[in-house]
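Just one protein chain is left out here, and the rest sit where they should.
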Amino acid sequence: MIKETSYELAKEIPSGSKIAIFKDSSVPMTLGLNMIKSGITDLEIVTVPTGGLLVDLLIGSGCVTSVETSGVSLGEAGPAPCFTEAIKNGSITIKDSTCPAIYAGLQASEKGNPFMPLRGLLGSDILTHRNDIKEIDNPFLPKEKIVCLPTIKPDFAIFHAPLADRDGNIYVGIRQELRLLAHASANTLVTVEEVTNLNLLSDPKLAPGTIPAFYIGGVAVAKGGAKPLNLPHHYDSDFQQIARYAKLAKSEEGISEWITQNLIENNDAN
Amino acid sequence: MIKETSYELAKEIPSGSKIAIFKDSSVPMTLGLNMIKSGITDLEIVTVPTGGLLVDLLIGSGCVTSVETSGVSLGEAGPAPCFTEAIKNGSITIKDSTCPAIYAGLQASEKGNPFMPLRGLLGSDILTHRNDIKEIDNPFLPKEKIVCLPTIKPDFAIFHAPLADRDGNIYVGIRQELRLLAHASANTLVTVEEVTNLNLLSDPKLAPGTIPAFYIGGVAVAKGGAKPLNLPHHYDSDFQQIARYAKLAKSEEGISEWITQNLIENNDAN
Amino acid sequence: MKFNSQEFLIHTIATLIQPSNTIAVGVLSPIPGSAALLSQQLSKQTKKKVFILGSSNPKFKTNHGVEIFDLAGQGRIDSFFLSGGQIDGIANINLTGIGPYPKQHTRWSGAFGSAYLYFLIPQVILFREKHNREVLVESVDFISAPGSSPKDTYRTGGPTHLVTNLCVFDFNREEKQFYLRSIHPKHSLEEVLDNTGFNFRYSPNPAITRGPSDAVLEILRTEVSEEISEIYPEFAKKIWS
Partner (left out) sequence: MKFNSQEFLIHTIATLIQPSNTIAVGVLSPIPGSAALLSQQLSKQTKKKVFILGSSNPKFKTNHGVEIFDLAGQGRIDSFFLSGGQIDGIANINLTGIGPYPKQHTRWSGAFGSAYLYFLIPQVILFREKHNREVLVESVDFISAPGSSPKDTYRTGGPTHLVTNLCVFDFNREEKQFYLRSIHPKHSLEEVLDNTGFNFRYSPNPAITRGPSDAVLEILRTEVSEEISEIYPEFAKKIWS
């Protein structure tokens, strides 16, 4: 269950996998950098529900064939350069969505349901371009059209969390979205700041914020594993480093430079 | 927000309300006894997903017109006498269901969805007798019939929890189902063992198990408010008392005797 | 070593679920619960997972009441147990009651999760200690959950066995029929035939259900009984004290 390094964990993910990445505060940057190092390709990314630095980096490194997303940006550091460029030149397939539709697709998977109905979306051009979303008559109000979203079942959910125990239980605290990711995905790989000897489920105060090991396929320690993004109560985002990425990511050499530097820094921390 | 007594809280609920009651460990017995004392009638009960002592007691006290449930029993103490009798003599309307269907109806309400699809149920006589459940063609696999459950939106969720704070935030720990009840219901009334001066949402260890006051319409302290049922980490079920109920509940006088005794005991504890 | 009838049934069920990796147990099911825990103890190296509804031990508990149903929907549960006030020859079960619905003259508690889990868990073992013609009927009065479904119904699960105080049946899903697998020691084919209200297939010389070995009994009476007494204290007291 507990791997020696993030690189070992990264190698568990085959090329071509469908990967769910949560939007913030739990972004597995070290794991992502090691996925790039492992030479992974053809990833289908689902952003939950939006994406940022890691998604852009994976696109810029040529690891991605499609992105299902409600939006990708670098937040205060501006547009996501590789995402934007990849759409312009058609090198990735974009499946535009809206936040609750991505959650609904994952919730359908969590329930083992073939679809989930959702209000909204009707009359939007998102719907026009998504042939995989169906419109049906609301069976309880036949004149109302309602959208049905297909199940989203990722092969892997990947995220970074503060703490795991030896059994592979993962403490996520108030980030209950990560529980949804683990339930909805076939497998879940997690990096953590540290591993504790106590059992997280046995402590009544920690249990409500803990995802049981049953859902977890592998864990590795990655100190600072979300850097340069933030991990609440541990470290803040490094705006300078993200802004630097935004600049460098405009060229292939720039991305390589940024990856090399951050891969060394993040792996060296462990 | 914080009421003086459980009786005051009970009076917030009008006759004819649709009430959601969770199956165990958080059953608001003191509140329920005070609802009976207040003379409430015509309740529509939704058991989440099954029911026990409190549901049987409300039926036996003539407060209930209908029950939507996956099952009502007194657990190890045997069948629920008033529930069984009320079905036999037709004094309540029974809406038989199955556990995940009740959860699905509440989850539809939580999302503001008009319905929720669910596998299973087809070919069951439950479906035969529930005209409010629809069968549709799975829009993603047209030859498959799939059941759509109507939204269940209770007027009130009621439960007992270990702790509230002055703002009305409620600590429920691992009982995350209670969060669903609060989200799905128009209003939520809660009794608690005690009220703390610290803010439950401000403590990162308690926040993951806390329901924000935003969803809560009223709180009252009721020490031992789940007795004779259990509240984990506080007190165990009193099997003798439940077995005594099972015996007494066979007559109207018996129920009155049991209610009077428990109402006094539970209210006196506060 | 000698063993009592509960220990015998626990071992019988544990044998049937031995290949499963994830086993869920419903409320108030001490014998299936003990069987699941025994099966876990007997294959420690493969790390079986057991969920027991109603347990407050975090080892066996889910985080949310809906989680066990979601897990079944996700295909993550291999084995489960159901019972019935009535069980019929095509494995329909009745947990609801007898007589014209809804004012049934005999009313049980209700379907619980059966109308969902019976469809989605690959191995559902029907278990009812009381083997007689009132329980094992030709045709149930109310189908709380059907034993089989038409081809166009999404169904990844269903009945595989029926275990009673007299015998073990296999259920053949293609033929929609029970086959007598084995008769418990000290009982006879005649007794089974006399007490079963539905038709089933059998050989004239049926196998005898094997009892637990001394090694298994040892594990049952130490590790398993300790775990069980936390979850079902009354049951554990009755059997092992």
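The letters A, B and C name the chains in turn, as written, and every chain counts its residues from 1.
Note that in this section contacts are C-beta pairs under 8 Å (C-beta built on N, C-alpha and C of every residue); 3 or more make two chains touch, one makes a residue touch a chain.
What you see is a predicted model, and the numbers here were worked out from it, not measured in a lab.
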item	value
Partners of the unshown chain among those that are drawn	A, B
Option from B:Asn34, B:Ser73 or B:Ser109 whose C-beta touches the chain left out	B:Ser109
Residue among A:Ser6, A:Asn34 or A:Thr50 that touches the chain left out of view	A:Thr50
Option from A:Ser38, A:Thr65, A:Thr84 or A:Gln241 whose C-beta touches the chain left out	A:Thr84
Absent chain, residues of chain A that touch it	22-25, 48-50, 69-73, 75-76, 79-80, 83-84, 87-90, 93-94, 96-101, 103, 107, 118-127, 129, 138, 143-146, 174, 176-177, 180, 232
Sites on chain B contacted by the missing partner chain, in the whole complex	109-114, 179, 183, 199, 201-202, 207-208, 212, 214
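The rule we apply is simple: only the chains that are shown with their structure count from here on.
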item	value
Relative to chain B, chain with the most remote C-alpha centre	A
Chain nearest the global centroid, as defined over all protein CA atoms shown	B
Distance between chain centroids, defined by C-alpha means - chain B, chain C (Å)	29
Geometric centre distance via CA averages, chain B-chain A, whole Å	36
Touching two or more other chains - residues of chain B	118-119, 138, 144, 146, 174, 176
Contacts with 2+ other chains: residues of chain C	58, 63, 69-70, 73, 120, 154
